[in-house]
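Below: the structure, in structure tokens.
With one protein chain withheld, the remaining protein chains of the complex are depicted in position.
Order of writing sets the chain letters: A, B and C. Residues in each chain are counted from 1.
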Amino acid sequence: MVEEIGTTDEGDLIINIGPQHPATHGVLHLVITLNGETVRKVEPHLGYIHRSIEKMCESLSYRQFIYSTSRMDYLSSHINNHCCAMTVEKGLQLEVPERAAVIRILMDELTRIASHVLWWGAMAMDIGAFTPFFHAFREREMINDIMEETCGARLTMNYMVPGGVQFDLHPNFHRRVKAFVKQLRNKLPEYDELVTHNAIFKSRTKGVGILSKEDAISYGCSGPTARASGVDCDIRKTYPYEGYEKLQFEQAMSTDGDTYSRYLVRMVEMRQSLSIIEQLIDNIPEGDFQAKTKAVLKLPKGEFYSRVETARGEFGVYIVSEGGTTPYRIKFRSPGFSNLSALDHTVRGQKIGDLVAIMGSFDLVIPDIDR
Amino acid sequence: MTNEEIIAALTERKPELVSETGGEWPNFMVAAAEWPGFAAMLRESEDLWFDYLFCLTCVDWKTHLTMVYHLSSTRYRHNIVVKATLDRSAPEIGTVCNIWRTAEFHEREVFEMFGVHFSDHPDLRNLILPDDWVGYPLRKDYDDPVNMIKM
Amino acid sequence: MFLKDYFNDIAQAVGSLLSGMRRTGYYFTHHKEIITEQYPDNRATLVLPERFRGEVVMPHNGQNEHRCTGCTACELACPNGTIKIVTKFELNAEGKRKKAVDAFVYHLELCTMCNLCIQACPTDAIKMAQSFEHSVYDRSQLTKILNKPESKLQEGVE
Partner (left out) sequence: MWSFSKLTDLIHAWLYETFSPAWALALEMVMVGVAAIGLFAMLGLVLVIMERKVSAYMQIRLGPNRVGPKGMLQSLADTLKLLVKEGMTPNGVDRVLFNLAPLVAMIAAMLLLAPIAFAKDFQIWDLNIGVLYITAISSLNVIAILMAGWSSNNKYSLLGAMRSGAQIVSYELSAGLSILTIVVLSGSLQISDIVTSQSNGWWIFKGHIPAIIAFVIFLIAATAETNRAPFDMAEAESELTGGFHTEYSGMKFALFFLAEYINVFVVCAVGATLFLGGWMPLHIGSLDWFNHAMDYIPSSIWFFGKTFFLIFVMMWFRWTFPRLRIDQLLTLEWKYLLPIGMVNILLVTVIAILKWHF
């Protein structure tokens, strides 16, 4: 039940933040209990954008269901698609050509940067600075253009298919990615000037919304949210997939667990992703971009699970197959859902302005939570 | 620990445990009544230390429901899958949200989508669906009255 | 000591704020950096990449012929039921009854541009167009019939 709008017995104010609210970046509905400016309790009400993709996928074939996962975490749609394709390949015991694997990693990392860049702008906007948002879109636009050229769409690409990728890279891809890497490397210090080193931003985020390591694990947090608390949970490192084990990169970590360290972890991650791209862009192996597959895919009876690291954390696909052409049951383990469950614990006792900052630092994408 | 070692360590503690292999990770079937105690053991044992519940879901097999718990250890990096079979007409299992707090939300989701009742859950009500929703959408016999594609 | 920290704090804070202001001041004075695309005005010069997926179209050649045999592979491949193919039977040159496409119904309002139909098509009869301005006042206008009236199957396409 949504509480009667009013006050609690102790005289605390109950406020509905959302489903339409500038701070929620979507249709998240939070019922918060306020004592003055201090937040006593946060209770999320979900489902405003629930489409039951899991049920839909039960009637879609193994080729068809991948596109729908782009609509979950729309900011890391490539990575979601990647995970689905990987699960199907695991079931089919299909070997992905080397070229396809490299293309996949390149696309994943570009998506991760696009997502983090957008998050950076949105986080600054949550805290009240508008200008970074537009600066962030400048760089994100370059990635979108690259995606548009190679994949044919800007946001929901559906580029990954079981066995590889849909098309080969566009001839311009190499040049454009190089230009983008150069541009972002130049602009990252500007980002720092505008936001990271800003005294107001620091005072708003340092020591705010501390999530301890134990709590982060217990709440099932993943991705930068958990890594800021000192949990080494980068799936790319801990359970490497698709050749990430061959690459040189660091797991962005921090131990403070506050909003500022969650911010810093993502900033470091952008630089790490850039270095991954730089390692791969000149070494894309020649060969097929797609393995030969049958027209109709049938997974053997059994259960298949694969996990990837999206921009928000650990994304998992759990397929239960009965041997048919469609999955019997499919479950998407979305990072946002678990991260959101830690929100209440993190926010209690903080100010209402901190709630917005903490939500921003969790980087919640609502369709990812609702599915 | 490798999969075999996990199976050995667990069957040593609970000889009646049914294990399945063949998948990527070891699978164990537990009785629904034993699950909270078993879960606490998995979480607390120093050599197992399954502190990370990364996936909690349910599968409707038309004759029965199966709860599926994917567990992982952030210390040892090993994973297991634990399953519990539930009666379809009155599914009930103990909650594990006092062991892994992420289970609170996941169990609420399973509650509304499959109708599984989690005893001792602190706040078992609809999370995603509206409060007055009738039916359990992810069960196989649920028919959506408004189906865009069929229309 | 306390006073020194106090003033150090202030100096550092002011310094960081000033560097931020220098950055915005730079962009304020450098109008070359502006990235606004004046969309409806630049329509004529707007070039979309050839792979961009805007809608499904069926190319016809000069003799009003298309390549669609009505095999329904695309209909089966579509995850959303976007495509409905209505077939009819035609007599071909040898007088045999042959299946042919009567209406290729395409529901743009249901389409997610996933490209699966294009990949499924064995005769390359359909492709993705780069048009993206699809807004109309009535939803029914989004349901399109892709084969032109009186169009025929191109010779030699099986």
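Some observations on this one:
Quick note on the criterion: contacts are C-beta pairs under 8 Å (C-beta built on N, C-alpha and C of every residue); 3 or more make two chains touch, one makes a residue touch a chain.
Keep in mind it's a predicted model, so treat the numbers as computed, not measured.
Within the entire complex, contacts from the absent chain reach the displayed chains A, C. Residue in contact with the omitted chain (choice from A:110, A:194 or A:308): A:194. By the touch rule set out above, chain A reaches the unshown chain at residues 13, 15, 21-23, 34, 37, 124-131, 133-135, 138, 194-195, 198, 200-201, 203-204, 351-356.
Although one chain is hidden here, its contacts on chain C can still be listed: residues 10, 17, 20-21, 23-25, 27-28, 31, 33-36, 38.
In this section, only the chains that are shown with their structure count from here on.
Distance between chain centres (mean CA atoms), chain A to chain C: 24 Å. Within the complex formed with chain A, the residues of chain B that make contact are 22-25, 27, 51-55, 57, 59-60, 68, 70, 74, 77, 81, 100-102, 104-106, 109, 125, 127-131, 137-138, 144. On the side of chain A, the complex with chain B involves touching residues 1-2, 44-47, 50, 52, 54-55, 90, 215, 217-222, 231-233, 238-239, 302-305, 307, 314, 316, 318, 320, 328-329, 331, 333, 337-338, 340-342, 345, 370. The part of chain C that touches chain A in the complex is made up of residues 12-14, 16-17, 19-20, 22-24, 35, 48-49, 51-53, 77-79, 112-116, 119, 128.
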